[in-house]
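Take a look at this one; I'll ask things after.
Removed: one protein chain of the complex. Kept in place: all other protein chains.
Chain IDs A and B follow the sequence of writing; residue 1 opens each chain.
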Amino acid sequence: MSGEAIALIMSGLLLLGLFMGHPLALVLGGTAVLGAFIADRPQVLGIVINRIFGDVLDNYVLIAIPLFVLMARFLSDSGVTDRMFEALRHLMSRVKGGLGLAVVFISILLAATTGIIGASITVMGVMALKPMLQYGYDKRLATGLIGASGCLGILIPPSIMLILMASYAPGLSVGQLFAGAMVPGLLLGVMYAIYVVAVAWIKPDWAPRIAEADQISRGAMWKLLLVEAVPPLILILGILGSLLAGIATATEASAIGALLALLIVIFRGRFKWSTFYSALLETGRTSAMILFIVVGATAFTGVFNITGGLRASQDLIRGLADDPYTLVAVMLLVVFILGMFLDWTGIVLLSFPIFLPLVAEMGIDPLWFVVLMAVVLQTSFLSPPFGYALFYMRAIAPPDVRTTDIIVGVLPFIALIILMCGAMILFPALVTWLPATLYGG
Amino acid sequence: MPIIRLIDGINEVVGRIVSLVALIFAAIIIYDVFMRYVLGQPTRWAFDVTKQLYGFYFIMLGGYALNHQAHVRVDLLTATMRPAMRRWVEVAGYVIFFFPFAWIFATRSWTFAMTSWNQGEVTYGAVALPVYPLKMAMFVAACLLLIQGVSEVLKLILDRAPHIYGNDPVQQEPTHVR
Partner (left out) sequence: ETWTMTSTWPSSLELIEIDRKWVENVGKMVDPEVLTIEFYDGGSLVPAGEVFGAVESGTIQAGADWPGYWAGRNPAFSPLATTASLFNAVDYVNWIQEWGGADLYNEIYGQFGMVYLPYGVTNNESGFRTVSQPIRTVDDLQGLRLRLSGLEQGRLLEKLGGSQVSMAGGEIYQSLERGVIDGAEFSTPNVDFSGGFQQVTSYWSTPGWHQSSSVFGVMINKNSWDALDEATQERLRLAADATMLWSLSFTERRANEAYRQFEEAGTEINRLDDAALERIQELANETIVEVACENRDSARVYASMIGYLEDYATWRTASAPFDLGRTPNGPDLAEIEACAQ
């Protein structure tokens, strides 16, 4: 059977399984098995086990994933974010759109301590959405802002997405990707902040100022800020600092981060054995969920490759694009469209084996390309119909916020992400400057 | 049905115990970091041992995660279906995708583990750690996943799957997933 036919059949099965609502990990694995039988080469299924063992179980880099998940959970148990948000909310209350700015800044800070988005969006949603709506913020602006800012957690390092990407991009290390994503991640946060301020100026009733009565004294505010800001800063320095300064590997940093987060829980008097135990159980389920997608995807790509589907897909893209810019544009578009329907894990694992060899062929800097992918994947959380940020916001928002409000609300932020991608294409140094400074050419 | 309770119970017990393994490998990494950077005497075994513990940890939790409906899925269409229709579509998903994969995963990893066992395979370096226990764990994990699939299908057929009646598109743990 030809590579084209097998590529078509396996893609079709993948879509079928997804729309049947079957777990993604198992749809990928099942499609691998069916694909091998349909191609009449069941003997190739041996590589499925070789790949699962060698790529997923025997993989030092991926150890960081459960540990960063555990750290995020400890951090939210510590209550550190709630208090910091309180402080920042008061600090910003004097500015137009101040509450919105507080959301962006806390999200950036949270993003720099955790590697996952669920924690950020839920924590911010629970804390910030109610006061925002109460002070008369536009529903769409409030939900869109919280959702989009929360997604920065998986772009600004540490990030489990970048860890997974490093593990699947030959020659790129976690440290390089973290350094590469730092500037674009922070800039995207700054763009969100500018957007909020701009809206507050143009449409003051969308982002009103907080009433005087709700403000606290400057002294009290600074005290609150100093007390609350210190623990997360220690965490950021401990993890990112040690990693980027070249003291520890990502795996080591994740273990240290989990320990530091646990210490914060203990020192704030929030430690309880029952919470600790449920944090471990939840981390186990979340880690298994993420890593089983890796299992399914490695099975899928193995069979897809050996039966010729991969080469056929690459030839198809090659036919569409004969210069680097068109190639990158085509790939970004593909990722954007996949992002409407698929989870980021699946997108990374399915597209990297197809894209990266083509990128190398064209002489495109793989570091720049992978970070560009990471930025465009921000849209996958926001774009309907399937987007985690949308789901989380839906789960948190009060009933009078309609789902369409949430969807309309994220659209400007999707536009800002696309703008950011454009900036990265025009100015590659946004990505490459920091890694080059830290690690040399 | 006792078989459902038995299977769910097995994976629940496995999940509750194996979830603790994260603490062990976190502790080993921290110990190794301490030995290396503070005392200047790195351990020779930490690298391989943490890697094996991590592999054991997540692979054994596959069935447990399935029992908790924690595996991410796209229920755009199914969430809008009538419960009866949705149940049968989900059963079909298990038949078409889950069982072929879980079956191949289990049978092939059995051969894989047995080859390693017969060869007495160890890691290659000054510290020789046996590799076959992890490969055997992979087989056990595949079996745990397989039986959990049986339980899930029985629950769907007998109309005892609680997630069918929740219309929330976010799964069980909206707070921390990712």
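Structure notes:
Here is the rule we use: a residue touches a chain if its C-beta (ideal position, glycine included) is under 8 Å from a C-beta of that chain, and two chains touch if they have at least 3 such contacts.
What you see is a predicted model; the values in this text were computed from it and never measured.
Taking every chain of the complex into account, the omitted one touches A, B. Considering the whole complex, the residue from A:Pro157, A:Gly257, A:Gly302 or A:Gly387 that touches the absent chain is A:Gly302.
Residue in contact with the omitted chain (choice from B:Phe47, B:Tyr64 or B:Phe139): B:Phe47.
Only one of A:Phe53, A:Phe68, A:Phe85 or A:Tyr137 touches the absent chain when the whole complex is considered: A:Phe53. Interface residues of chain B with the unshown chain, by the touch rule above, are 36, 42, 44, 47-48, 111-112, 115, 119, 121-128, 131. Residues of chain A in touch with the missing chain: 43-47, 50-51, 53-55, 58, 60, 170-171, 173, 175-176, 245-249, 302, 305-306, 310, 353, 357, 360, 439-441.
Keep in mind that, in the parts below, only the chains that are shown with their structure count from here on.
On the chain A side of its complex with chain B, the touching residues are 16-27, 29-34, 45-46, 48-50, 52-53, 56-60, 62-63, 66-67, 69-70, 72-73, 76, 116-119, 122, 154, 160, 247-248, 251-252, 255-256, 258-259, 280-293, 295-296, 299, 341-343, 345, 385-386, 388, 391-392, 394-395.
Interface of chain B with chain A (complex): residues 15-16, 18-20, 22-23, 25-26, 29-30, 32-33, 37, 47, 50-51, 54-55, 57-59, 61-62, 64-66, 68, 70-79, 86, 89-90, 92-94, 96-98, 100-105, 108-109, 112, 134-135, 138, 168-170, 172-178.
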